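With one protein chain withheld, the remaining protein chains of the complex are depicted in position.
== chain A ==
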Amino acid sequence: MPRTLVVVGNGMVGHRLVQAVRERDQAGAWRVVVLAEEHRPAYDRVALTSYVDGWDPAVLSLPDNTFDHDDAVSLHLGDPVTSIDREAREVVTASGRHVDYDALVLATGSRPFVPPVPGRELDGCFVYRTIDDLDAIRERATQAVAARGGRRSAMVLGGGLLGLEAAKALRDMGLSPHVVELAPRLMPLQVDDGGGGLLRGLIEDLDVTVHTGTSTEKIVPDGDRLIARLSNGVELDLDLVVFSAGIRPRDDLARDAGLEVGERGGIVVDSNCRTGDPDVYAIGECARVGDMVYGLVAPGYAMADVVAGALTDSHADEFTGADMSTKLKLLGVDVASFGDAHAATEGAREIVFADALAGTYKKLVVSSGGETLLGGVLVGDATPYASLRPMVGRALPGEPAKLIAPVSDGGGVGVDALPDDAQICSCNAVTKGTIRKSIVEDGCADVAAVKKCTKAGTSCGSCVPVLKQLLNACGVEQSKALCEHFSHSRAELFEIARVTGIASFGELITKHGTGRGCDICKPAVASILASLGNGHILDGEQATLQDTNDKFLANLQRNGTYSVVPRVPGGEITPDKLMVIAEVARDYGLYTKITGGQRIDLFGAPVEDLPAIWKRLVEAGFESGHAYGKALRTVKSCVGSTWCRYGVQDSVGLAIELELRYRGLRSPHKLKSAVSGCARECAEARGKDFGVIATENGWNLYVGGNGGMMPRHADLLVSEVDKDTLIRTIDRFLMFYIRTADRLQRTSTWLESLDGGLDHVRDVVVEDSLGICDELERQMAQHIQDYTDEWAAVLDDPVKLAKFTSFVNAPGTPDPTISFRPERGQKVPVMLGTPGVRT
C-alpha cells in the first residue's frame, strides 16, 4: 500500500519535486496528491514576461505538467489548501476536500509585496506574479487604449529585477511605463551605482521613464484614471499601476499549523528542508533554510531534489546554500551579477571598465591582493559571465583586469583555469568534473550529447559556450568539415561561394577542397549554388551534383519508380484542376494519395513517363511542387476567415502568397510552413519551420517547429505584426538560415545549435544586429525575381528531356524489373527480391 505525499503548491519548484519523486520512486512507495491554488498546471514563471509576446499560456507550460499518463499523481487545480491538521496528519482545501498525508511538502512560493501606499486597493492597481495578473493588466490596458487611444501610461512601483520585467511587459503592451524605485539606482540588489547608472541610460533609451530615490506617497482616483504623487513632487497621470516591489514568503499555512517561521517570514527548515515536524517539508521561496530565503528558481530546484532524495532514500544530499548569481536580459539589456557584487568582503577591491559609448559596464571584485575573484557586475554585455561565475572564490589565472578588458586578445577566462569542482551550470548544479567525465568517459562528442548526459546547459543556456570550450579542451575536435573533400562547414562554403562568386563545383573543389566530391558535398554545393541563383539545377555540371530526386525532379520510390507532386498553393484547388490530376493519374496508372501538406502525390511513374505526365500538368497550369527538393515544400492553411465562423484573418490568402513567394527556394533542408486563421491553430503552424497564426490585430510568426522524429513546437519570433513586417521578417529569417545552417539541418536543430538561440535570431533578423538585413532581403528579392518552373524548363529543353529514359540504348523501353500488384483498388510495387549478391 503506497504512502501518500501531499504537495501544497504547483509552481515551478512544487512541480520539480513531483517530477523528481516520480523519477526516483522506482518501488512505487508514494502516491502523490498535488493541491494547487492557480487554475493552470505548472508553468514557467521565470519567463512570465514573455507571455506578452503571444498571450499563449501553452508556451509557458512546463513539460509533463498534467500527469495525464501517471496514475500515481493526482493534480487538483484551483483548490488551495486552507489548513493543516498535524495531529490528524491531514490537510483541508478551500473546496472542503480532506486529504490525509504521510508526508507533506509545502511549496507555496511567495506573494508580491505591496508597500502600504494609500490607494493601493484602487481599481487599476495590480501585482505581477501570475498569468492571471498579466491577463488583468492587459484587459485594463486594452480598455484604456479603446477609451482614449494613443499611448497610455503606467507606473511600475519597484525598479528591481521584477519591476524592470514588468516595465518590459507594459512596454510590449504598447504602454509608456514609469519605473519608480526607492533606492538611488535601478536593480539595487544586483548592481552597483556605476552599473545602475549605465543601466538607467540604456533603459531610458527604450522609452521607459526612470525615477530613482523616490517613493510613492499616494495614489488617488481621477475618474477612471489614477494620479500618483511621488515624494519628489512629481505627479503622474496614469491608466494603471503595477506593484513589483519584491516578494514575501507565503508561510501562513505553516504559521497557523504551529510550525516555526522566521522573524522576517519563511518556514524554518533544516538542511534537509525539514520543518520541526519530521513529516512536513518546505521548499522554494516559502522556505527559510540556513536563515536565508531564496527568491530564485535554481535553489528551489535544489531543495526539491533534496526532499525527493529523502523521500525515496535515494540520496542523502543536503541543501547547503546556493549561488545567487543572476544573468538576465532586461528590456534587451544584458545584466549579470555574481558573487560579492557589492564588494562587501573586507579588503575587497574593485576593477571597473565602463564604456558609455558602447553601453557596457564591467566590474570585478577581487581580494585585497587581487589573487582571488570575489564577484562582479556586468551591464550591457554579459558574455564574460559564463566563464567568470565559476571562478568566484578561486585563484585567478592571471591579471584580473584582463578578464574584462575590452576584447582585443580574447578576454575572459579559459576553462583550463577552472578546477573540476567549479560549477559550470548553476541552474542544474553541474560541475566541470561531471562535464569532463561525460566527454572523456561517456564519449559525449558534442554539446547536444553533453546536455543530454549531464543536464548542463538545458535551463538558461548561458553556459553553452563553456561546454563547447570544454569539449575542445578535452580534445574532442568539433569537426565542421562537410566531408572528406572539404574541411569547411556548409555555412563557410556558402560564404565562399557568395563572396567569390564561384558558380561551379569543379572550381570550388579545385580551389577549396580535395578529390572529386561525393554524395555529401555535391548535393550540398548544388543547394548552395541554387540558393545563390545559378540557373536551372540540371544545367551542365549542376546535373551531376544532384541527388536522384533532384536529378529527375521527382521522388524516388523503393522499386525505382518516382512519385509526382504538383504544387497546390495553400491547399486550394479548383474542381477542374482536381480533374486534371485525376485524369493524369488514371491515364498513367498512378497510385494516388493525399499528402500531409494538402497536396496530391502520384506514385509509380517510370522515369520515361515523367515528361509526358508533366506536359499534361504544366498545360493545365500546374508547376513543380518541389516535393523532391531540399526546398520550400508547402504552406498549409486552414480555411480562414473567408468561410470559418471563428477565423479572424484570411489564412488561405496569406498561405498562397507565401507559397508563391518562396516556391523553388533551395535550402539546407526541406522547409515547411503553415498559416492558421485564428488561435485554434487548425493548420498546425507551430509544427512548421515557419508558421503564422492570425490574431485580431495582425500575425504572429513562429519559427523552428518540426514534426517527425524530433517534434518541436516553433518559437514565437515576432507578434501581432502587419503583413509587410511579417513577410520581411520571414524573408530575413529564411535567408539567414540558408546562409548559416549545416547540411541537412532543419530550422529546429539549427535554432537549438546557435549560440544565443532564438534571442540571437531575433537580434539578427529583427534588430539587424549584424547589419545584414538589407542584403538578406535583397537576396530573397533576387530569388523571387529569378523563379521559373523547373519542370516547364525541362519540357522546353531537348537536352534535358533526353535524360528521362530508363535505358540509353533502348529509349522508351520500361525497366523490366518494375512490376505492380493491386491493393485496395490501386497498384502498388511488388516487393523486389534481393538478387544474388556476388562476393
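Following the convention adopted for this analysis, contacts are C-beta pairs under 8 Å (C-beta built on N, C-alpha and C of every residue); 3 or more make two chains touch, one makes a residue touch a chain; residues count from 1.
Convention: contacts and distances are computed from a predicted model.
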Legend entry - Protein name, per the UniProt record, of whichever chain is missing from view ("Nitrite reductase (NADH) small subunit", "D-methionine transport system permease protein", "Histidine kinase/HSP90-like ATPase domain-containing protein" or "Regulatory protein YycH domain-containing protein"): "Nitrite reductase (NADH) small subunit"
Legend entry - Absent-chain contact - pick from A:R558, A:R645 or A:R824: A:R558
Inset, instruction - Decide which residue listed in A:P523, A:G571 or A:G625 touches the omitted chain of the complex. - result: A:P523
Legend entry - Residue of A:D252, A:E495, A:E572 or A:D815 in touch with the missing chain, whole complex considered: A:D815
Legend entry - Those residues of chain A which, in the complete complex, touch the missing chain: 484-485, 515-519, 522-523, 541, 543-548, 551-552, 556, 558-560, 806-810, 813, 815-817, 832-835, 837-839
